[in-house]
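Let me give you the structure first, and then I'll get to my questions.
Only one protein chain is missing; all other protein chains are in place.
When the chains are written out, they are named A and B in that same order, and each has its own residue count from 1.
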Amino acid sequence: MSPAARRWVFLAAIAGLAAFYLWGLAGLPGFGHYPGPYGLIINKIAVAQTNATGVVSAVNFEYRGFDTVGEEFILFMAATGMSVVLRHLRGERERPGLERGIGADEPPTSDAVKQAALVFVGPVLLMGWWLASHAQTSPSGGFQGGVVLATAFILIYLSGGLLTFRRISPVTLTDAVEAVGAAGFAAVGLAAVLMGLPFLYNYLPLGIKPGAVSSSGTIALISFFVGVEVAAAFVLMVGEMLEQTLLVRGEAAT
Amino acid sequence: MTVLPYLVVVWILAVGLYGMVTSRHLIHLIMCLIVVQSSTYVLLLAVGYRNGAVAPYFSDIGVHTPAVDPVVQALALTDVVVEAAVTGLLLAFAVQAQKRFGTLDPHELVQIKG
Partner (left out) sequence: MIETLQVVVLLLVAAGATGVVLIRSPVRQVVALSVYGLLLAVLFLVFQAPDVTLSELTVGAVILPILLLLALAKVREREK
């Protein structure tokens, strides 16, 4: 199909989609007139039921915890799948030199980038840890904390090069940490089943004061595991891409 | 004016899809896919918004202050992180496709057999 014909077919299809969308839009209440009952109900009862003042994290890990298990395993499988897809094809070899301390085929980084990245590693690590452990009190949680922690490792790569990055996060250790994070979440849920309660029931003590860090039962624990798993998954993915770009050479036999 | 967010959503979707359909580079196509995914985040948050409401965090305000819907925020939050991981997997596929077939043009990739 020629590009022009492709464009016309696309425009016809998108006109049809837009027509259906606008027809469905006519039945919605306007922007800002929120009708639905669930948001109002959850806002009223969440703090009393779970002692968590961060209602979004309470929804994520408690009211909707089963969905979050599924999403976390999508992340886990994406990271694993990337390692599998980027395996060495026949005819490729990896450049030696990483073990002998010679850097890979990297262009030299400017000193300004190295200094700036180095300065920010500590604060970003602290911020990521704070975010992952304060899910129940303020706008934070496992997923946000995990990606900020992964950013700290990327800054380590920017300031130190591939060698430092590999030394700080070797593949076996990152794999193990990611597995601990994913299994920990599932284990917290299964422990509830072993106690005769529904899966992912909140069985830990809820704490006295709503919004304290050691409150809200399993929400804080699950958020910690999720943070660790997300950080490890992204470090793994970036590490795989780095090795593929900088180290793997040779013609793949087709 | 009250339907402006929904119109922006369908505009972003249409523009992203146009980019995907007329793309000549696999990585340009993946970036247009990222744009299409972002339209769903805007739609989710626009559905849950309430006039004059604040964010649903009650550590310093009373529990009965009107707040926006937290359920759609939880959906959008996990959505953002998981789509980034899936994009990484797609990029790995693109890299291996270039090694195997020698080209990154979607129009040419369609015609290669096995």
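Assume contacts are C-beta pairs under 8 Å (C-beta built on N, C-alpha and C of every residue); 3 or more make two chains touch, one makes a residue touch a chain.
Everything numeric in this text was worked out from a predicted model, so none of it was measured.
Residue in contact with the omitted chain (choice from A:Val47, A:Val147 or A:Leu163): A:Val147.
On the side of chain B, touch with the chain left out of the figure occurs at residues 1-2, 4-5, 8, 11-12, 15-16, 18-19, 24-25, 27-28, 30-32, 34-35, 38-39, 41-42, 45-46, 49, 51-55, 57, 67-68, 73, 76-77, 80-81, 84, 87-88, 91-92, 94-95, 98-99, 104. Residues of chain A in touch with the missing chain: 31-32, 56-57, 131, 139-141, 143-144, 147-148, 150-151, 154, 234, 237-238, 241-242, 244-245.
Just so it is clear, only the chains that are shown with their structure count from here on.
Rounded to a whole number, the gap between the C-alpha centres of chain A and chain B is 15 angstrom. Contact residues of chain A toward chain B in the complex are 3, 6-7, 10, 14, 17-18, 21-22, 25, 28, 30-34, 36, 38-39, 42-44, 46-48, 53-60, 63-64, 67-68, 71, 74-75, 78-79, 81-82, 85-86, 89, 137-139, 141, 143-144, 146-147, 210-211, 230, 233-234, 237, 240-241, 244, 252, 254. For chain B in complex with chain A, the residues that touch the partner chain are 2-6, 10, 14, 17-18, 21-22, 46-51, 53, 55-59, 63-64, 67-74, 77-78, 80-82, 84-86, 88-89, 91-93, 95-96, 99-101, 107.
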